[in-house]
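I have a structure here, written as structure tokens, and I will follow up with some questions on it.
In this view, the complex is presented without one of its protein chains, the others remaining in place.
Chains: A, B and C, in written order; residue numbering restarts at 1 for each.
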């Protein structure tokens, strides 16, 4: 069992023991994920890019909590949909590696925008 | 090296080889994360909760791509901030387990709302 | 001067008097808009659709604050981009009226999904 699957399993137990599975429809979990991601963005909205690269320890600890929440809901959502999250990310990355050859797109923000 | 750390390392190489690190400020990555999460929500916005639990294979394959993108940006953002994502999620879950004892909050949507 | 333009003008004065225009790049305002919209979604994430139609007065007053924030940032963003928000919405609605003839799409959730 890999590390992410271990987290998945603990989250499943956590929800089942509290009878909270009823709230965990994919629709609701996708909303919760949006809300938690916005809590990350909230920390960065008025910072310059440079400032966002140099958070002090207190701010970084706050952002860490929000990142944790996002991973938790993401893993839970994948589980409810029967999706292997890690495998999906690996496959997507392999596709991106083939689609954007380093020697053709290097440093290009235009290519980068298209990439996304 | 755990599985998520392996993904982190591949993403770092991917960005470095394309000279795309310049675009990956935490501010920008938090925006990209918001955008990808919205692409998940887009699939669910007009579905009932029940429908969201019963996606057909084609729709599920589309959602899988979006989940992959979210994990990719989340791992990349954590890396840029020097945050151990898996460890942060484990700690957060431990806090939640202590804060919401199963026998006190079972099935309560009110407690659930407060929980969040 | 229409009502929305009046709000636009007051917001411009508000920012200028506080020397906050420097923070109001379209990029930053689009992030602020995301954050405020998520604060609306936060109220609805664990509710059923039915419950979301029947908020009590206290909850509705909270949601009202969030809606106000969204309109404020939306008007401000449109202003910074030189976009006439009301005119843009009217044109978009006219396009939608032509694109989705009532007698062809009535009650269809499939058409509705495509619509969006």
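Side notes on the structure shown:
The working rule: a contact is a pair of C-beta atoms (placed from the backbone, for glycine too) under 8 Å apart; a residue touches a chain by one contact, two chains touch by 3 or more.
Remember, it's a predicted structure, so these values are computed and weren't measured experimentally.
Every shown chain that the unseen chain touches in the whole complex is listed here: A, B, C. For chain B, the list of residues touching the undisplayed chain reads 23, 28, 31-32, 34-35, 37-39, 41-42, 44-46. Even with one chain removed from view, chain A keeps its contact list with that chain: residues 30-31, 34, 42, 45-46, 48-49, 109, 112-113, 116. Listed by residue number, the positions of chain C touching the unshown chain are 2-4, 7, 10-11, 14, 17-20, 22-23, 25-28, 30-34, 37-38, 40-41, 43-44, 47-50, 52-53, 55, 60, 63-65, 67-72, 74-75, 77-78, 80-83, 85-86, 88-93, 96-97, 100, 102, 105-107, 109, 112, 116.
Simple rule for what comes next: only the chains that are shown with their structure count from here on.
Per-chain Cα centroids separate chain A from chain C by 26 Å. Look at where the CA atoms of chain A average out and do the same for chain B: the two points lie 2 Å apart.
The set of chain C residues touching two or more other chains comprises 31, 34, 42, 45-46.
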